[in-house]
Every structure is written in C-alpha cells, then in structure tokens.
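Every protein chain of the complex appears in place save one, which is left out.
Note that the chains take the letters A, B, C and D in the order they are written out, and that residue 1 is the start of every chain.
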Amino acid sequence: MVSPMYLIAVLLGAAFLHPLFERAGRSLAKSVVLLVLVFIAVLPVSWLADLTWRGMVPVVFQTAGFQAPVSISLRVGVEEAVFLIMINAAALFGGIYLMLRKSPKWEGKVQVLFLTMLLGVNGLVLTRDLFNMFVFLEISSISLYALLAFTRSSDAYEAGFKYMVAGGIASALFLIGVIYLYRFTGTLNLDVMIAAGGGPGGKAGLTALFLLAAAVLIELKPFPANGWGADAYQAADPGISAMLSAVSATGIFFVFYKITPLLGAEILRMAAISGGITFAFSQLLAMKQVSVRRMLGYSSIGQIGLLTAVAALAPMLTPAFSQAAGGSSLPGGLVAGSGFLGGGVFPLLVLLAGNHLFSKAGLFWMSGITGSVDTGGLPERASLRRSPAAAGLQGLLTAALAGFPPFPAFWAKWLLIMMLVSTGSYFLSAVILLGSLIEAWYLFRWFLNCVKKPQDSGNVHDEEIPDDFAAMEMDQEMSQELRPDLKSGGVPVSGWGFITLFAPLMHGLILAAAGTVLAFMFFAGTPGFALLLPLAALALFTLLDSVRVPFKLQVFLGIAVTAAYGLMLLPGLVGIRLVFGLIFIAGSAVQMVPLVNRKGRHPGLMGMLTALVFSLGNLLFFRTSLEFFFSWELMTVTSFFLVSRGNKASGAALRYLVFSLGGAFMILAGLALSSSGMNGGITAVLMGLGFLVKMGALGLHIWLPGSYAETDDDLSTFFSSVLSKAGLFMLFMTAGLLAQASFASVLGWIGVLTAFAGAFLALFKEDIKYTLAYSSMGQVGYMLLSFALMSQLGWMNSLYLAVTHLLFKGMMFAAIAGVIYRTKTRMMYQMGGLISRMPISFFTVLIGIIALSGVPPLVGFGAKWMLYTALIEKGWYLQAGIAMFASGVAFLYLFRLIHVIFLGQLKDEHREVKEAPLWFLVPQFVGIIGIMLFSMFPDIILKPLQTAVAPFFSGDIFWEGYTVISTLGYWNGNVVMYVTMGVFLVPLAWLLTVQRRHTQKVGQFNIVYAAERPYRPETTHFGYNFFSPYRKALGFLLQPAAARFWYWVGSIAEVAGASIRKLYSGNVQTYSLWIVLYVSIFLLLLQGGV
Amino acid sequence: MSDMQDMEKTESEEQIARIAAEMRLANDGLSDQDKAYFCDARPQAVEPYRGIMEKFANWARSQSLWILGFGTGCGAIELRPLMTSRFDMYRYGIQPRPTPRQSSVFVIGGYASVKTVKRIVRSYEQMQGPKFVLGLGSCTVNGGMYWDSYNTINRIDYYIPVDVYITGCMPRPEALLAGFNRLKQMIREGRCEGMNTYAENFDWYKANQKQIIKDWNMPDYNW
Amino acid sequence: MNAILTKALYTLISLFVITNYGLLLGGTMARVRAKVQGRIGQPVWQPYLDILKNNFKRTGIYHGVMFYLGPVFRLAGGLGTYLFIPAVYGSAVFSNFSFSGDLLLVMYFIFFGQLGMALGAGQSGHPYSPLGVSRGLAQMTAFEVPFALAVIAVASQHQTLSITELVAAQQGGILNWVAFTNPLAMIAGMISFLGMTMGNPFSVVIAPQEIPIGPPTEMQSSFLGMLQTNRAIFQGAKLVLFMNLFFGGATNIVSMVVKTFLIYLYTVVVGASFPRFRTDQSIRFFLGVPTLIGIAAVVIQML
Amino acid sequence: MNSISAAASAGTGSGSGTGTETGTGTGLSGERFPVRERFPVWKDKFSLVSSMIQRQDLAFVQVPMQTTVAFITHLRDLEGYAHLVFFTAIDYIEDGIFRLTYMLHNYRRHHDLGVQVDIPREDAGMESIHHLWPHGATYQRELKEMYGIDFPGSPGVDESFVLEGWHDIPPMRREFDTKEYSEKTYYPRPGRVTYDPTEYMKEKLYPSEAETW
Partner (left out) sequence: MMTQIVLLIGFLLSLTGLWGLMTRRDLFRMIISFSLLDTGVHMIMVGIGYVKNGTAPIFDEALAPAGAVEKVVDPIPSALVLTAIVIGLAVTALMLSYAVRVYTARKSLSVEAVKELRW
C-alpha cells in the first residue's frame, strides 16, 4: 500500500515548488497542479483496491518514527479511502473547472492555496490524532479564507473576515477541548481513546468532549450558528464555493464521523437533533434566497446537517440497518457492499455524502458557467434553453440532488426512511421528507427559471386571456433576441464552448454511473433488470441526440421500441394489469405518432418520453415496494421534465413536481410504515393520498390544469389519457389496503366531488387546453368514484372508463393539438367555423364529445349506465345525484368546446388553414374505430373486464345476447345502435327528398341579423364567456379554495423562511452571538440531560 | 399571335358564359374581403307544383301566414291590436314570427325611407319563398303625405313585389284583417307569385334599389 | 324475420299515434292558452297546417352539413326517446323498444337530440343561436338535478331502473302510484318537468323579443317542419315518461291520453300564470327548493 | 335684426327694479334669472351683438362667430348653463347666412338661453363644441349632413347620420328642391291629385257646415 505520506508530501511539495514551476512557465505549473490532482485522486483508488481485493487491513502510518502528535499519524482504511476518492475527484474536477474557465483566471497563488486547502482536507480525513486534526483543520481553513478572497471583491473580504471570526472561535473551543481531553486521557490518539472505552467519564470529561464536538459542529455550520457559512458561499467564486461545499465540508464531516465513537450517547443525541434542525431550517432559508449561490449554500448546510444527524444516529440505526440488510427488503448486493464499505450506516453516509458532493459541486459550477446569480432566472439571451446540453446537465444534477432515481440519494433516502421508521423515529422521518420536499421545490424552481422561455412569467397555473394588443411588444422582444451581438450569452451553445461543461459533466456522469450501479445492486438477483429499461431508453436516446439523429427517426424508433416492449410485456399479463398495460403501452405508442409532425431537433424529448412509458410499464410487474417506488419516482421525474419543456410551463411544472414529490413521499412513508409492520389506517391514508395526488383529486388538483395544459400540445395527451391512470392503477393494486368501508366511502365522495369540480371548472375556461385538462380531472373523478364502489359493476366501470377515456380523450387531444397547430392559438373564442376547414378533426371531436358526455349510442353511455346502476345498487344516492349533475355540466363544456372551435364564424386568419397533418389524424382514426367498435359491440370490452374483476367480485351481472342485465336494469348497446341509426336515417331520407331542390348553401354572413349585416366574424362569433348565466348563478363555486389553501401552506413555509432569515443580520457579532448561544444551549441541554 | 389572343379571348368569354350560367352575382358593393363572407348565388324562380298538389299547398300556405315582426314604419302600430283578444288574428292562422327565415308574410308598415328600404329588401330576400308582401297604408302606395320628401320612397312595388295594398292613413285593424283575407284568397287562387316575379325581374328590381341605395354594402342578393 | 316485420309495423303504429297525439295536444293547449287570454285562438289542427306549410316551402338555405343534420339529429332524438319508453303498459304495439335499455338510457338519449340541434344551430353562425343554446343547456343541467334525484328515489324505492317494471309496480290502484307512495319524488320531478317543457317561467331560451326564437333562428322550410314534428313527438315522449314514472303508467290508450293531457295541462296552467325567469334565476331556482325536495326524497329512501 | 336689438335695448332700459313689467301674467313676480343684468357684462366680455328676453324663462343673445365658443364655455362653467338642450341651424338664404342656435339650460334657475350666431353660407363651418358636451358631436354630425356645415374635429362628423350614402347637396339647404328630387328619384305614382284642404273638407266631410263659413 502506498503510504499516505506521499499524498501529503506531493501536495505540500507541489504547493511549495509551485512558484518555481510558475517561473518556468504558467502552463507547466498548471500541468503540474493537474498531475498532482490526478495523483491524489488515483491514490485512494489504489488503496481501496488494496483494501478490498487484495485483502489488506487498514494501516496507521507514522512519520519519522515519532508518535503523534509530535509527528503525523495517518490511517488508511476503507472509510478514508472512499471519502478521499470522492473528495479528491471533486477537487480534480474543481481544478479542471477553474482551469478551463476564461475569466477570472486561475492564478498561481490560487493554485497554491488550492493545493494547501486540499492538503488540509486530505490530512483531516486521514489523521487519527486530535492535534494533527487541529493543524489540518487550520491549514484547510486558512487556505479557504484566502481562497475566498480570490474574487477580490469587498464582499469576499467581508465573508472571509466573518468566516475567520467564526473559525477562530471554533478553533479556540477545539483547542481547549483537545487539551482537556489530553489532560484526562493522556493521549491525543483517537484509536487509543476509543480503545479505552470512549471518552473520559464525568462531567468534566463530558464537557471536554462537548467542547471538541461543538467545535467540529460549528465548523459544520449548524443552525443558527451558520450565517458566516452562507455568506462565504454567496461571496466566493462558484469554483471556490463548490470546493467549500464538496471538499471542505465533506472533510470536516468526516472528522465528525471519526470522532462519533468518542462522543457518547448524550452528545450524539444533541448532535442528531442539531443536524435535523439544521436540515429543516436550512431548507426553509434556502427557499427564500435570491442569490443562487447562497441558496445552494444553505442547501449544502442542510445536507451536511442531515449527514450529521445520520452519523450521530449511527449507533441507533446500525442494528436497524443490519436488520434491514438481513431482511428481504434489501438486496444482497448492498448487504455485501455494506460489509465491504465498513459496515454500519457507513454505506448510507457514503451515498448521501457522495451524492451531495458531486451534485452540489456540479450545480455550483453550473451557476458559474451560466452566470446564474439570481434564482429568478437568467437573462433572456442566456437562457439554458439555448443549450440543451447545459440544460440537461443542470437537470440531471438537480434531480440527483433532489434524490430522484437512479441517483445515489434516492437509494439513500429509501434506506434512511425505512430505517428511521422501523426504529420509530417518525418525527425525524417527517422532518427529513418535508425538508427534502422543500429542497426539491427551490432547486427545481431555480432550474426552471434557468430553462424557461422569455415569454414565460413562471406563474402560469391557469389560463391567461391575452391582451388584444400585446403582440407588438412581443415582436420587439423577438427582434432584440435576434440581434447577433446579444446572441452569445453565458451558456455554451456549441463547439469548444462545451469544454467548460467538462467538470459538471463528469460529476453528472459519476452520479449517473453510481446510480446505475446501485440500481443493478438493488435489483440484482431478481429479473428486475427490466426495471432499468427506462434508464436504458434514456441513455439510448441521449446518445442518439448527441450524434444528432433526426427527430422523426427517433420518434419512429420510440414507437418501435414501445411496441416491442408491449409485445414482450403484455402477453404475460392478465386481468387488471393487462387492462392498464394496454392503456400504458399501446395507448402511448399510438399517441407518440403526432410527434412525427415536429420539425427541428428536440433533444431529450424522446428519451424522456420512452423512459416515462417504460417506467409506467414497470408499474405493471413490480414485486417489491422498492421496485414500485423506484418506478414511481422515475415516472415523476421524467414526466416533470416533459412538462417543463412547455413554452410557459415553468410555473406549472414546478407545481407538478412539488405535488408529485409530496405524494411520492407520502407513499414512501406509507410503504415504510407497512414494511415495519404497521398496516393500520395511517398507512392506507398516506398511500391513498399519494395516489390521489397523482390522479388530481379535488383539493390536490391544483397542479393538474397547468401541467396538463402548458405541456407541449402533442404531449398533453400523454398526461391526460395515460399518466392520469397511473394513480388509479395503483389504487387497484392496493385496493386491499383501502377496502375498509369508511375509506371507500371517503374515496367515493372525493371522486364524485372531483368529477363535479372538474366539469364545473372546465365550464368557464376560454383556453381549450385548460378545458380539456379540467375535463380529464373530472373523468378521473368518475373513475375514482367507480373504484370506490368496491363492487363488480363499479370496478368494471372504473376500468371501462379508463379504457374509453384513453380512446376519446386521446383522440380529442390529438385533434385539438392539430387545431392549435394550424390556428396558432389556444383561445377558443379566437377560433370558430373551423368545420369547413378541418372536417376530420371536427368529426373526431364530435365523436369524442358524444362518447365523453355519455350520450347513447356511443361508448360513454355504457359508463354512465354502469355507474348509476352500481351507485344505486350500493345505495349511494346522493353521490349519484351529484354525478348526474356533473355529467350535465360536462355536457355543457363539451358543447361549448365543439361549438366555439368548429362552428360559428370562421375567422379571416383561418380562412386558409388546412386539415391537421396526417400524423395528428392517426391517433384520431384509432380512437374513432375503437369507439365505434365498442359502441356497436359493448360485450367485446365488457366481458374481458368482467373477467378481469372476477377474482375480486362475484358476478352480479348477466348476459343475454348483447343485453347486459344488472340487478336493477338492462342495456343492449347493439339494439340501441340500430334503433338510433334507424331513427336517424329515416328523417334524413325525408329531408333529402323534400329539401332536395332549391336549397342554397349560403355564406357565413348570410344570417338574419335584425335586418342588418354582420361586419366582422370576431364580433359575430359568440364564444367568449359562453355560459355567463352559469357564472352569474353559481360563480361563487369558482372560488379557488384549494389553490388558496395550498398557497397558504406554501406561504407558511415562506413566512417561516423569511422570519428565520432575520437571524442572519449580516453582522459578524450577531453571528458570534449565535455561535455562543448555540454552544451554551447545547451545553445546558447536555448538562441538564446528564 | 392574334390567334393566341383570340383563344384567350374566347376562353375568357367562355368563362364569363360559364359564370353567367352558374348565375353568380357580381356583388360589386362588397370589398374583396367581404365577398368571401356572402353567398353569391342568384335567386331563381321556382316552378310551382302542378294541379291539385299546388292547390293543396296553396291552401296550407294561406292557412298558416306567419308575419315577419318588423315594423318598418308608423303603420306597424296597427298590427299590435291584431294580436289582442278583440281582433285575435290567430283565429285565421296568422301569427307573428321574429325571424324572416320562418315568416311568409312581410307587412310593410307604412312609409319607407331610403334607409328602411335597404332593410326591407334585405329582410325580404332572407324570407323563404313562397313569400307575400302586404303594403300597409297610403305611403306604400304613392308616398302618402310624404310624397315629396327627399327621403321617402313613393312606390314600394318598385323595390319588392307587393301582393296586396291596404290603403288608409292609418288603416284600421279591421281593414288589415280584410287585407289578410284578400291575401289568403289570392294565395289560394295561386296569384301570389311575388317570389317568382322578383326572381324573374331581379335585375330590374336590383337596378331600382341601387338607384336609391347609394352605399350598397351588402351582397346583391341577401340569402 | 316475421318478428322483425311485426315489430316494425308496431313501431310505425306507435309513432303514428304519438305524432298525431302530440300535434293535437299542442293545438289544444294553444287553444287553452288563448282562452286564458280571452281569445278564441287558433284552430286545433293549426300545427298540422304549419308543418305542411313549412314542408311546402319552395326554397331553403343551409349553412353546412351540421346545419342540415341538426334537425335530423333533433328528430332522431325525439323519436329515439319515445321508442325507448314503453308507452302503454302491457301492450305489444306500444311497448316500443323498451327492451333495449332502461330509464338511464332514456335520460341520456334526451341529450342526443339536444346536442344535434345545438350543433346545427351553431353552424348557422348566428350569434343568437348559440346564445339560446347556452341558455337552454345551462337551464337543462339545472332542472336535471331534481329530476335525477327524483328518478334515483323512484328507482331505489322499487329497486329497479326498468320502466316497465316501474309501471308494473304501480299497478293495482291509484294509491300505488309513485305520486302517492313517494310524493316528494313526484313533486321534485314535476317541477323539473316545467323546465323540461320550457314553458313560461323557463322560456327564456326562445325569448322572441330578445334573441329571435333562440336556437332555431336560422331554421326554415323543411328544417323547421322537422323541428315542429319533433316538438310534438318529444313532448309526447316526455309526457309518457313522466306518466310512467309518477302516475302509474297507462294500461290503455284512453288512460294514457287522459293522464298525459292532465300533466300537460298542468304545465300550461303554470305557464299562463307566471312571468319568465332569467337563466341564472331559473338555475338558482332549480338548484334551490326542488333540489332540496329531491334530496329529501332520496334521503327518505336511504333511511 | 333691428327690431330684435330694439326690443332687447328696450328691455334693458326698464328691466331693473321689480321687473313686473316683463311679467307674463302668470302671477310670478320677477325674472327667474336676472339675465338682463348679465347682458352688459357679457357685452363687454364677448361683444354681444344683440340680446332679447322672450319670456321670463327664455332669452336670446347673439354673439359674433369668434367669441361664440368662449361665450358658451363661460356660460356653462360660470353661469350655470350646464345643459345643451339642442343645437340647430336656420338657413337664411336671402342673407347668405346660417343662423346657428345653441339652446342652453340652467337647471338651478330653470332658465333657457339661446345663443345665436350667424355664419356665412359659403363654405360654412363653425368651431366644434363636442368637448363641452359629448352629445354636441351628434348635433354637429346632423348639421353637417343636413346643411353641410362643417365642424372640424368633431368626432364622426363626416360619417353619414340619417341619410346613408347621400351624394346630393345637403337636403335641408333651401336651394335644394325636395319635390323635384323626389319626382326625379322615387317614381311618383301617376294619378295623384292635390286638393286644397279647406275646400276639400267643406265639400266632403262637413258639407252642412261649409255653408255657414
């Protein structure tokens, strides 16, 4: 094993000799520094290899034959090696980042400081001697103080000064603690102290230990004694902030980890509490930040707080971990891994720390590369939209930091929550989940603000009626954007500019690779590799994007792989899974077709889409709760990125993310509770709520309209007709849990109210996509209601609705997407009379609305029939009444939809529009054929559904030819169809006979107009505020109560963040006061606790 | 060269002929943009049924007279009493109708100014044939007391065909009822072919109308 | 084959009867209204004349395919609604196609004609047509609420949704009628029937002075004739439906005529005595007391 | 003209005091508004041409074209004549003038004041008052259409008002012969007879009473 002294020596030597190299040549000096960085990154790898494969044991190295503290004593074990690999890798890329950057230059002095800082941190990690620790701490700190001033701004000096004051107090505490420890134990060696049975006993000993722990904790920036830390993050150069967060903080955390065996239960408990508080409050604080780096800084502080808490809880968690590892809920790979990583909770810490280190450093660099200073977004010319690579990278890093699969934090989050819940730490679990939610909220808010389009205000959650004369200003902005001198922003768009992305790219790759390896480890041993297909698809299409494969080709490929996937997967499914499999896979394949129509390049789109479809597919065959949760989160994150592609979708996307993630966390909590043996009501409530969020049930729906509507027009259909069923499917899967009567009836009420609210809100929308979005919400409400009936007819109807809703909503969205594509507007009242221009689309929408509104003879009636029959059978009369009202209201908005778009007056600007492109028509044809078939022969869908629910409910309904007979009534779709045809054709024949001659087709203005003539189609077309009497009569129901409630919830967090912020007055003396107070309270509690 | 021109000429002549055959109206009063909004078909006379069928149809038409509710002048006030219980025109199958599409009788309620004539023509053309016109009051006959006004027409029958005149200034409701009965009688006798008269003499009527209606911002025939 | 021919014949007879009955009923009621106003009124057969006249129109116009099909949809809706209701209990001729669907089918088939007509009216491009449609549909959703509650109450009372069975359950004396066994449901249903007939308090849809005749503003000639025919049939269908639901159905034509005449007379009397509601007023009206009555009816069934 | 001024001056001469001499026998004593006392003031400021008190609640003043709008503004803002009752013109073709009359009303005093101004017929035009009363624009539009008097700046003054597409000389000008125009344009139905009403009534309606006349 190579001695760690070389590490120290090389760093020290390079730092000292640097001026000489510098004199010989700047590039030489830089190369030497790079070489050193590579060396220190590679060396720990070799240690790890030695320690694992070559089976060596950890070694303690001494310098110069002396004992520490007179000399240096360094230990190389698995822990040290792993942390050094991560730290030094980050340092390497940090160095590369600083080097590749054009301005500010990476000066020689800075390189020296960089090396000494690394020296300090490496020493911190390796040393086993308390006084060495102090020395290394001071080396790294002093280097950091100096590095902070790298930007030479007064802010940097200020931050440096504050940092020094705080650091000085901490080191004073540290020194006193160390010297007392020495006094009590007679040694400074950690191993000896630990071997002697932990720290010294007694109050004095405890105090000494406390002083040591407090010093380390203060260096870790606990709440509220951390204002100086945030200031430093904010003022430093992004490259330095990254190092501060990734290298220094991780190193100091490792110190804390090292001394935990020494500290004893009381101090550890206090440290855990402090860590938890820091985590929660930092997230609140970060949410209110305007400065990107300060926000990231608070996030770092929070993450380190979480790490502290986990490390401090290690004694408590270790048994749970081994229990979990021993049980079936953890895969064998990780069990083996945990052994080889040193056992205990150490793997968890590595996952958390590594994930944080790489993603946070990457994000700091991204903020430097894109010039993003303000969380409110980037200047228009620098928007990340212009650089898909940069946008993708930032998305990846953000997703990793937020803990989405497959990144390490996801697995860590899973393990952590599982362990915490199994040890009964419900409160801490809740705090962690809540904090993670807030973290995802502000991180993605920043991401969205970076990638959003200039016209996106960022707060679009509901329709916006455009001003009549807004177009002029827009033009001006556009022309500004086209000015060539403004074209080159901070973001590299092409060519060599991409090289600046190298460092974050490497971090992204490391994270992705680690995540994939982890996924393989977790799903090893099972044929669960299919679960990783979404990732494979994502990788494949990213590759295709990077070699610039034309988009159309990608779409065809996407359809092909989806179809192949379906062919592989579906034959193996039965029952309800098969029904949803068809919806998820076949429905998606058909609805990808309109994408062919797109022009240009759309990097990432197909990848995300196929990944989304595959992760939906995953839901069909998962077996363990981890597999399920993995797929669920993957579905959330891919669909989020799809939403965020919309033109004005950033606000909606954020809401979508926060709600989805909140739901997912509830599901996680529920899963953890159930796996720890609690199958009570709370589990059902949590999981049910999680699924209801995804379905957009009333009260949890406020994310829905925006994200369905603001998504690209040809993608909306996925969300509405496919994705919304995922929650329903999971409800079916967990029906056993929810089957208790009281839950079912609550679900039923939620369902029927959702149905009504969706229909009612859709009624007043001018924006067609919002109409359809709310309509989808209402339809899902019916599905939920039917599901909640927990009867044969109810479930059949729920499935029937799911299938038919896919057909008609899919084709309507496709038709509407075609219309929007042609007319370039989403406002219904700006359309009109399009029937003459787009007859096929009209026919599709006509069939769609007849089917959707449940008018016989089309499929929709079957759903109504089953619904009301089942409701009356069950005795849910009031629900039935509301459902009928809702379906009447649905009829209103559907009529409005078809009328205002296709009938009435054709506008001048639409006089020349053509029928939608063929690719938009394909899903429409499929839908029409499906609807006609099912309408004519309802048994071909109803009978399989009856079979599907047969394992759950025995038969209440009978068949007599085509007639389906329930206990209450009967319905023969076939005869109804014939009778309808008959009564339709006979009058038509009569009319054609009588009105054959001299019937003149007239123009659009040939109307009786009180003996006047119309002058403009716009003023003649009745479309705006179509149901004004309804608004007058029932408009009070439109109060956005749910939105207000969630605003209120959100504002609690914001107000909390805003008021906590006031602690950080910026005055260094206040900061010192907080440190003193922190220490004193810590001590008081500790003494009181003993 | 000249051959070519001739060919072109004949082609364009053919085109003109074709357009004429299709009975397209020029609609010169409209801007190019407005032309697209309106139908430009020419009204055509419709051959009545033959024999008993037309008699039966005429009987039905005479028994169901729907008045266009458009009071064009002061005389329209005399229509109101007809609906009251004292006169009760419903007895005779006569009832008001708010839209010209569904009406069959147009009662010109007294004097018609140039401005009103424009609306009268428009509404008349929007009625579906067979349609009948009742001129109410002396003004419709020869201008009545406004005979020398710069703005009041003298003879309504120069602009639309009139079936029955009811003179008086004003005629009483009783006179109106008499007029309606006369109209019914004429319909039954098959003498009310104003719709065909209008179509056959369309150019003459149009010329008369255009002579006084100077801002002709409507199609030549308001379908 | 023979069965199908017989059914076709029966259907024709049934339709013939209901059409003529509907037309005569309309004429009679117009006369009743005239009497209320102190007039003599139009001849009883005036509806026939009007339909004849409209079909004898020589010319017509249409605005497009949907405009052309609108009246067809409307008439199909009326015919279909009627054909799915058994008009006379126990009669083979008048049982129509009630075997193909139950009460729910009838309730939803009503929308078929509404939708078609609304689309036809919409394509006319006339702003008043959709304005009328908007009012009509808005009002319809409102009166559907008490009606739906009444139907649910009746269905749960007799545990069936089949109209024939509902009628069967009401046989054997006047006290077996739903009107007496479930008076609350009857009251809610009959109030919503006022809205369904678009009689006077709820006639804002066709307000002639304000939006000339509403949806059919542009309809003329045979199109209008078809709408008038439908009016008779649809009116008949609705009357028969309410008779079946609340008043014990009918075992023969005579009792059907008497019962439906009385039901219709009730709407005419109400219409002749009340002024017109605005749309929002009628929405609020239907969602107020009638809905509460309906809820009461349903809640009684739940107890 | 002279007679008007004479009457006005006579009025001014004896107007002060009780004012009973101007009473019209309605039993009211005194003018509702001592308009007579205002005349000298207005004359100084706006160079009134003449003034006349028609009744105790109606007076007329004549002003030159140049001060008209200033005078009307003064009346509206300071004298309480807040309402423009009507605004019309008379064609004095013999004098070659149009006489415009702005009829103003004072709500508090219940007094009407007609402001008259003579403008030349040739190229007739007048300052617009639409900024004082928005409905003034409508009167001005009508005057433009019927008399051809232009009011530059008045909203919509060039749009047709009652006559749609009128191309002849404005019909209310007295040089326009409406009968000739009607005969030329509207196809007079032959056989029209005109009777002298008096004679006709004597003959047809009241033959018995006719003898007594």
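Note that a residue touches a chain if its C-beta (ideal position, glycine included) is under 8 Å from a C-beta of that chain, and two chains touch if they have at least 3 such contacts.
Note that the structure is predicted; figures quoted are calculated from it, not measured.
Engineer: Which shown chains does the chain we cannot see touch?
Structural biologist: Looking at the complete complex, the unshown chain comes into contact with A.
Engineer: Can you work out which residue in A:Y157, A:F502 or A:F743 touches the chain that's missing from view?
Structural biologist: Touching the chain that is not displayed is residue A:Y157.
Engineer: Given the contact definition stated above, which residue among A:K105, A:R183 or A:R911 touches the chain not shown here?
Structural biologist: Among A:K105, A:R183 or A:R911, only A:R183 touches the chain that is not shown.
Engineer: In the full complex, which of A:I72, A:A149, A:V555 or A:A684 touches the chain missing from this view?
Structural biologist: A:A149
Engineer: Take the complete complex as the reference. Which residues in chain A touch the chain that isn't displayed?
Structural biologist: 69-70, 131, 134-135, 138, 142, 145-146, 149, 153-155, 157-162, 164-165, 167-169, 171-172, 175-176, 178-180, 182-183, 188, 227, 230-231, 234-235, 288, 1061-1062, 1064-1069, 1072-1073, 1076
Here, only the chains that are shown with their structure count from here on.
Engineer: If I rank B-C and A-B by number of C-beta contact pairs, which comes first?
Structural biologist: Of the two interfaces, B-C and A-B, more C-beta pairs touch across B-C.
Engineer: Measuring centre to centre with CA averages, how many angstrom lie between chain A and chain B?
Structural biologist: Chain A and chain B have C-alpha centres separated by 70 Å.
Engineer: From the C-alpha centre of chain A to that of chain D, how far is it in Å?
Structural biologist: That pair's centroid distance is 80 Å.
Engineer: If you average the Cα atoms of chain B and of chain D to get two centres, how far apart are those centres in Å?
Structural biologist: One centre to the other, that is 41 Å.
Engineer: Spell out, as numbers or ranges, the residues of chain D touching 2 or more other chains.
Structural biologist: Residue numbers touching two or more other chains: none in chain D.
Engineer: Scan chain C for residues touching two or more other chains and write them down.
Structural biologist: Touching at least two other chains: 58-61, 212, 217-218, 221.
Engineer: Could you list, by residue number, the parts of chain D that touch chain B in their complex?
Structural biologist: 160, 162-168, 171, 176, 178-179, 181-183, 185-189, 191-192
Engineer: Using the touch definition up top, name the residues of chain B that touch chain A in the complex.
Structural biologist: Residues of chain B touching chain A: 33-34, 36-39, 41, 44, 46, 70, 99-101, 119-120, 122-123, 126, 217-219, 222-223.
Engineer: Which of the residues in chain B end up touching chain C in this complex?
Structural biologist: Residues in contact with chain C: 46, 48, 57, 60-61, 63-64, 69, 84-85, 88, 90-91, 93, 95, 97-99, 101-102, 104, 128-130, 195, 223.
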